[in-house]
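Everything on this sheet refers to the single structure shown next.
A single protein chain has been omitted from the complex, and every remaining protein chain is retained in its original position.
Let's look at chain A:
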Amino acid sequence: MFNNSSKILFITMMIIGTLITVTSNSWLGAWMGLEINLLSFIPLMSDNNNFKSTEASLKYFLTQALASTVLLFSVILLMLNNSMTIEINNSFTSMIILSTLLLKSGAAPFHFWFPNLMEGLTWMNALLLMTWQKIAPLMLISYLNLKNLLLISVILSVIIGAIGGLNQTSLRKLMAFSSINHLGWMLSALMINESVWMIYFLFYSFLSFILTFMFNIFKLFHLNQLFSWFMQSKVMKFTLFMNFLSLGGLPPFLGFLPKWIVIQQLTFCNQYFQLMILLMSTLITLFFYLRICYSAFMLNYYENNWVISTQINNFSMKLYLICTFLSIFGLFMISMFYSMF
């Protein structure tokens, strides 16, 4: 991917688009940034040799274009209304804006395109879609202070993210539903505080980076590939599943830390109902992650007689191991540093 010079251009444009959105001080500028971002991400996704990714890029284009159109429409509507600052919080116009942004980020009632799309992507594109592409819409959502629709979206996101992953055998769909679930947490973090959201987002990006990095190197797309995954060593398999659990948010691992922060903030704000739903759905997520680990280590512990020697270069290996170390022991280290000061 990085050998292709046009891709470098598109990636740069994509980043610039997001930055324009984040830094703009008018809705029109934000819309423009979103468009730049969309139009430069589509060539990244499409691949002439793979019609599934072409299909995915088309789907992405259609959904995002629809959302952008309606966004532009509602922004104009907002300007016509002429009383921006007062009514922005509880008018139907802002509800329309919020709906379009939720559709762009793939949050729950408008998430249907997201898992289908993920199925056609390469792992690197999937990573971009799960992390970077969410920055701009989420940032715009944070400008709106509209609780009711957002709360509905949070609850639906976590529940659908949890239940959808339960029967999943495709790793990309699994990651997509996990992303929807995490998006629910991020939205609820967003309702409290922007910096909490940012912390959550950073940790989530880090954890999904480790997983997709490995998936990408070893071309893992389905669960049964994971079970017989002995190409490097048993340590690799073990650490990979630790990362899985970390992403799910099992307490001794790093993934629990952002959840911990959100839990604490929600308790301070007396949002017990929302918190309960978040936690219950995360338990379901944890359940199926644990079930996968259980199968991988005990029930389906088989080895292939043949070995595919996939070369992993030294740099990637070191990167992976350092990141895994952080992901597994990060919570301990943060607590220790915290107690030092």
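We adopt the following convention: a residue touches a chain if its C-beta (ideal position, glycine included) is under 8 Å from a C-beta of that chain, and two chains touch if they have at least 3 such contacts; residues count from 1.
FYI, contacts and distances are computed from a predicted model.
Chain not shown in the complex: UniProt lists it as "NADH-ubiquinone oxidoreductase chain 5", one of "LSM complex subunit LSm2", "NADH-ubiquinone oxidoreductase chain 5", "Tbc1 domain family member whacked" or "Eukaryotic translation initiation factor 3 subunit B". Here one chain is not drawn; of A:M14, A:A107, A:L138 or A:I160, the residue touching it is A:I160.
Touching the missing chain, out of A:M32, A:L66, A:C269 or A:I312, is residue A:L66.
Interface note: of A:V22, A:L72 or A:M95, the residue touching the hidden chain in the full complex is A:M95.
Per the touch definition above, the residue from A:L103, A:L140 or A:L278 contacting the chain not shown is A:L103.
Residues of chain A in touch with the missing chain: 59, 62-63, 66-67, 70, 77, 91-93, 95-96, 99-100, 103, 110, 112-113, 115-116, 160, 163-164, 166-167, 284.
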